[in-house]
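Let's turn to subunit A:
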Amino acid sequence: MTHVRPLANKLVPAAAALAAALVLAGCTPGTTTSDASGDAGTPVTGGTLVYASGDAEPSCLDPHVGGNYPQALVASQYLETLYTKDADGTLIPWLAKDSTVSEDGLTRTVTIREGISFTDGTTLDAAAVKANFEHLLNPDTASSTGYLALGKIDSMQAVDANTLELKLKSPDNSLLESFSMPWVAIESPTALKRSQAENCAAPVGTGPFKVESWKKQDAVNLVRNTEYVLPDPKAGHAGAAYLDAITWRFIPEAATRYAALQAGEVQLIDNAQPDAIAAAEKNTAIKHLDAPRPGASNRVELNSSKAPFNDAKVREAFVHAVNVNASIDSLFFGTAKRSYSPLSSVEPLAHSEESLFGYDPAKAGQLLDAAGWSERDSAGYRVKDGARLSLTFPVSTSQSIPAEQSLFEQMQATAKESGIEIKIKLLDLSSWYGELFTNNYNLVSAPYTKVGPGVLSILFHSDSTIPAPSGYFANLSQVKDPSLDVLLDTAGSTKDQAERKNLYAQAQQKVLEGYYLLPLYNQQNHFLYSEKLKNVGTTTAVASPTFFGTWLSN
Partner candidate 1 sequence: MSIFQQSKPVGDPLLNPQKTHARRREATLVRRLAVRLPLLASAAVLLFFVLAAIAPNLLAPFDPLAINPAQAFSAPGAGHLLGTDESGRDIYSRIIHGARPSLLIGAAATAIGLGLALVLGTIAGFGGRWLDFGVARILEVLFALPGLLLALVFIALAGPGVATTVIAVGLTSAPGYARIIRAQIIALRTSPMVEAATVLGRSRSRILTAHILPNALAPITVLATLGLGQAILWAAALSFLGLGAPPPAPEWGTMLSAGRTYLSLAWWMTFFPGLAIVLVAAASTVLSRSLKSGGGQ
Partner candidate 2 sequence: MSAAEPILRVTDLNVSFGGRSVVQGVSVTVNPGECLALVGESGSGKSVTARSLIGLAGSGSLVRAETLEVAGHDARNLSQRRWRTVRGRQVGFILQDALTSLDPLRTVGKEIDDALRVHSKGSGAERAARVIELLEAVGLDDPVRRAAQRSGELSGGMRQRALIASAIALDPVLIIADEPTTALDATIAASVMELLGGLRQSGSGMLLISHDLAAVATVADSIAVMQGGRIVERGPREQIFEDPQHPYTRALLAAVPAGKPRFTRLSPTAQATAATSSHSQPGEAAAPNGLPGAVVRPLLRARGLAKTFPLGKSADLTAVRNVDFELLPGRTLGVVGESGSGKTTTARMALGLLAPSAGTVEFLGEPWSSVPESARRPRRALLGAIYQDPLSSFDPRLSTGAMLADALSGGATRNPRAHVGEITELLAQVGLDAGLAARNPGTLSGGQRQRLAIARALAPKPRVLICDEPVSALDVSIQAQVLDLLDDLQRQLGLGYLFISHDLAVIRHMSDEVLVMRAGEVVESGATEQLFTAPQHEYTRTLLAAAPTLLGR
């Protein structure tokens, strides 16, 4: 999945202090857990939470359509998923009661919970879920994330009122993880029959809140679902949410957003910047929620399909020529921890290899000399056969926070000392995609969020180098390694958990050793909120916060 932030949002930094974060990262929805500082007192009913999002305003509130992170954030308030993750990061059933898979892995049976209704009165049943899946798989819906997640479903059938049987094209051990993502959340089938424009404006779900109105470019107004039924009674208090309403505002400017929080105009902001987080740590009135996203880590990919990175030695030299750690320390104020894995640290199957990525200019020099880049031109850059060792680095201003852009600039400065030129091109999203589609890049940083290690297949399988009709492809380092493909295919279909873990570790080791990527840190997902807001910290499987148990103290 791709996530889109607004252009001006390049000013938004985000970072994570991993140690403090893990406790909070995967809280069960609805579980009334205290956050780090401890919320004392009795919950109070009432009040409106003003949420300020730094992300682009979605063009559709239904996350089936397209499917990006901003949609997931807001949709988590009014839609629920079949599965979710608890505080330990364990997958648990939510709207689904249970699920089984046949021995050959080709038939998946899902039992749907009873007694739950959508906010338009429609009853949740197997037919409703089927209607959702059909909606996702219908090309007219133009789903991208959900469509990919359900890609292996061949056919489906509602066996009875609460049992749905899915036939798969090939075994898929990531399916339940996919079901936990808001992009495949379950909506009212009655509502789905409306036109797409209507459904985009006000999707109908089973969540603790419902969409009341949407004033474009201003706010989405959510009100409490008074009829809410918590699917898992152990997960929180009985009855409806404490908050009367949520005003979901879009404030693209990071500095403005933080100022609005300080001024009390809003109670919670996302995409908090590292310096603001650091300042908030010292401020008792503002609290911090760090919820790293699952799936891939934030990384720079090295395009192995063309010179000079078609030479593994040059890739390795590059990795040693840039000093990432010093930059992360100074730019992220301790809110982000260096990653050495292709996967997010919240993924249980993440595999790290720190020893491969040390800053070692001497070694970089040796490797480059050995690769034939021994001469230098007047500007001090290495040359080979008259060509400068120059790397094009398109950066999307809407997908990269300022601290990250500064990090790239600092990489640029340290690489220069080893005689490597990096040309950073700041581009708007369309132009940025244009550079990728025409293979006009040597380095690129693109986010990808998905629950589970299955994301590795999307990012590194050779199938993913084949562009979609739009030109899009996810394997941006353009790894085409048949042995890696086999590893990923097998890991994705095996029923043996131990084997799955082992195979994914091998696959990660392979891409790391091949220097196809330079891991940076987790995909940053920081929230700052007013201390008046109590019991914040429950999140969905994709680390989007939920507010069922949250209340506003006076």
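These made the cut because all candidates are chains of the complex that A comes from, given by their letters.
Here is the rule we use: a residue touches a chain if its C-beta (ideal position, glycine included) is under 8 Å from a C-beta of that chain, and two chains touch if they have at least 3 such contacts; residues count from 1.
It should be emphasised that the depicted structure is a prediction, and the values quoted were computed from it without experimental measurement.
Q: Out of the numbered options 1 or 2, which touches subunit A in the complex?
A: Only one option touches subunit A, namely 1.
Q: So in the complex, the part of subunit A that touches candidate 1 is made up of which residues?
A: Per the touch definition, subunit A meets candidate 1 at residues 7-8, 10-13, 253-255, 258-259, 273, 275-276, 279, 326-327, 329-331, 397, 402-403, 405-406, 408-410, 412-414, 423-428, 430-431.
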